[in-house]
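Every protein chain except one is present and positioned as in the full complex.
So, subunit A:
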Amino acid sequence: MSLRLTALDALHRSLGATMTDFAGWDMPLRYGSEREEHIAVRTKAGLFDLSHMGEITVSGPQAGEFLDHALVGFISALGVLRARYTMICREDGGILDDLIVYRTAENEYMVVANASNAQVVLDALTERTGGFDVQVRDDRDAYALLAVQGPEANGILASVTDADLPGLKYYALLPATVAGKDVWLARTGYTGEDGFEIFCAPADAEHLWTALTEAGADKGLVPCGLSCRDTLRLEAGMPLYGHELTTELTPFDAGLGRVVRFDKTTNGGEFVGRKALEAAAAQAEAKAPRKLVGLVSEGKRVPRAEYTVVSTEGAPIGTITSGSPSPTLGKPIAIAYVDAAHAEPGTAVAVDVRGKHEPVEVVALPFYKRAR
């Protein structure tokens, strides 16, 4: 099957990007050094093409109630032009995807799914519409998505838009004109830094990329690929679907039970997965079998996804879900599910790195939190 190309494909190639197949999309992995791209986002700014993300528009008089039913969050309680991190679960509580939902109007929401799950989410939402006065529309081809992330992002955006950036709070959005193009401008991201995500028409993507590149030239903005996006989110302790989140896990297993809103007042409090999630919540409260923790290594070898975590006696006690060198900490870091008995920060454990046990320490997540 041929890979899907974003509206910025030619531009990435002209920049000499190393491309990679990501969920069926041909995406920039890095343009030069992924470490330098990572550091640019932490200290200055980075520009990302995230057009692989899957936009789904939900509209109609009962759009809010419908999303309360279909997702685990209390979506109808969200203010207009605000966004929320949430999840869609199966009836058995298993996570189908993690999502950001943007309320774009009184009766309209934009659901943004991971590229790898966009079809699954679209199908599940469509299936769950029964009895609701609502339309679910596949808008994956309607939007390109650019992100500007990093401490200089605000200044860069300010030079190409008159939008009220000081008034645009974290997890909020605005219809805005950026470099002459009409976009949805959202203060969201997946890097642990301040920044913006810009949903635009694919035909406008190149113009916006170029305008942002020029606006950021004297502020240290660099193009950034998915490789540094992954290390940035890992340092920020943010989960990635397929790694920390899967259909085999509930939000409570992942330590993200807060996204499940049993206090919803719509639909008589019922939503898909409620029963199973109540049981999962009770179990997490009483005795969580495993916990999601951070690991930090003093060595150089990188604990990677699927490697086994072992006790200091060498007994298997968990599995790594994501791992990489941390450019900010200067040492390897990982996220892992480990037995609750070994999950306390400060606990000494080890990782089986291709047969050799590398000592690591359990730490609380996140690894990195920006100064505000």
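Heads up, the rule we're going with is that a contact is a pair of C-beta atoms (placed from the backbone, for glycine too) under 8 Å apart; a residue touches a chain by one contact, two chains touch by 3 or more; residues count from 1.
Definition applied: contacts and distances are computed from a predicted model.
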The complex's invisible chain, by UniProt name, from "Glycine cleavage system H protein", "Inner-membrane translocator", "Na(+)-translocating NADH-quinone reductase subunit B" or "Extracellular solute-binding protein": "Glycine cleavage system H protein"
Per the touch definition above, residue among A:117, A:324 or A:347 touching the missing chain: A:324
Hidden-chain contact residue, picked from the options A:231, A:250, A:266 or A:347: A:231
For subunit A, residues in touch with the removed chain: 18, 29-30, 33-35, 227, 231, 300-302, 304, 324-325, 332, 354
